[in-house]
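Missing here: one protein chain of the complex. Every other protein chain is in place.
Our next item is chain A:
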Amino acid sequence: MRFILLALVALVLPAHAEDLSAKAWLENMSRALNQEQFKMSVIHLQADHIRPMVYLHGKVNGQEVAFLEHLNGPTKNAVRIGNTVTFIEHDQPAISINADRIQGLWPAIFAGNIAELESGYQFVLGGRSRIAGRPGQLIRFIPTDAHRYPLQVWLDMDTFLPLRYELLTDEKELLEQIMVVELIVLQEPAALLVEAAKQEWPPVVNQLDRHDGQNWNFSWLPQGYRIVARDHHRLMGSQEAVEYVALTDGIASISVYVGRAGSVPMPEELMTRNGLGLVTEKVGNAEVVAVGRVPMATLSRIIRSLTLDNPS
């Protein structure tokens, strides 16, 4: 009996020694997303919409080149050469902006500094399962408070590339899912990427619309959230002038708007089917609106904490 136990311990221990911490897995993922050359076929699922996409990533002349293509519907592609992302869309002139990731697939932080997420999430190793024909290791992101939604990621055990991503509500309802259906690791950059690197893309657009906003601040913010932008612009759809403050904790992002109250009152609280929440509070003849994919209570509390610092 003792022998068997010893044998078991001997068998199990070395396996454990190899095991990485959840954070180490994620750091490996971040590195893999920047270093590996690969082609991913992906399904993006959100509020009963399914979108197939293909993502290519490689290195051409030492520069990162990536390409994201939406396979269904009108053309909607994005190319990234180094730190310039160009959107190529149906019926629109191509637009280049400064960005170090193509937005729309994995959260950009996945390829960034994972440590930034630690104040908002706890990383927990989960089980293993097979995804896209590959063994995957589950990493859960457990929120440290009630101000963000939990998520879970499965990483390829060979390359550490993400294979599946799920954003859930606190009731474990699925808000968004990204799932790889095929992953091909390449030794050479894909021909398309080499071609894209040679291509002449439109110059980066200056973000002229961005005017300095008022010095809005918050007397309280959930842990891990920080202000990433403050400006004054007109709403893209309605041309209403608003003061705008952007917050993020790395994964979730919140927009806070201060504008003149409209003729029609905004709903106090509203939840879209993809988990995007909107909370409004009327202050005098002004209207404060917060939008973000976080629990409603968080949005309400953030709005109530909004202050205007005197420019000194």
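Quick note on the criterion: contacts are C-beta pairs under 8 Å (C-beta built on N, C-alpha and C of every residue); 3 or more make two chains touch, one makes a residue touch a chain; residues count from 1.
By our rule, contacts and distances are computed from a predicted model.
Only one of "ABC transporter ATP-binding protein", "Raffinose/stachyose/melibiose transport system permease protein", "Inner-membrane translocator" or "Anti-sigma-E factor RseA" fits the UniProt record of the hidden chain, and that name is "Anti-sigma-E factor RseA". Shown as candidates are A:Ser21, A:Gln35, A:Asn98 or A:Asn215; the residue that touches the absent chain is A:Asn98.
When the omitted chain is restored, the residue from A:Tyr55, A:Phe141 or A:Tyr257 that touches it is A:Tyr257. Among the residues A:Gln35, A:Thr272 or A:Thr307, only A:Thr272 touches the chain that is left out of the figure.
Within chain A, the residues in touch with the undisplayed chain are 46-47, 49, 51, 70, 72-74, 76, 85, 87, 89-90, 92, 95, 97-101, 103-109, 112, 116, 167, 176, 178, 205-210, 228-229, 235-240, 242, 244, 246, 248, 250-253, 255, 257, 262-274, 276, 278, 289, 291-293.
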